[in-house]
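Right, I'll just put the structure down here and ask away after.
One protein chain is absent from this view; the other protein chains keep their places.
Presenting chain A:
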Amino acid sequence: MDKQEIIEKLRSIVKPYSNNQNAFDNLTESTDFISDLQINSANLVDVILDIEEEFDIVIDNQSMERMLDVQSAIEIIELKLSEK
């Protein structure tokens, strides 16, 4: 799966939790889930669970710690996919 595909999947995952339409429309690798998309921190766990389901991976606690922006999410997803 290439990076663009991952970003597209991430885009549809974060959509229902995003509270900033402008930041969502302009989503890039540097987009921050909390400060840019204004995802409620209690919903960040839903983003993580949705990622696990969508990519069929398990995100351990250490990875979850840095799951705050699109770039880290991509790195973690790529790593977990490569370990499958």
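Note that a contact is a pair of C-beta atoms (placed from the backbone, for glycine too) under 8 Å apart; a residue touches a chain by one contact, two chains touch by 3 or more; residues count from 1.
Everything that follows uses one rule, which is that contacts and distances are computed from a predicted model.
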item	value
Candidate names "4-phosphopantetheinyl transferase family protein", "NADH-quinone oxidoreductase subunit J", "Protein-export membrane protein SecF" or "Ferric ABC transporter ATP-binding protein"; UniProt protein name, chain not shown	"4-phosphopantetheinyl transferase family protein"
Identified contact with the non-displayed chain, of A:1, A:45 or A:81	A:45
For chain A, residues in touch with the removed chain	35, 40-46, 48-49, 52, 61, 64-68
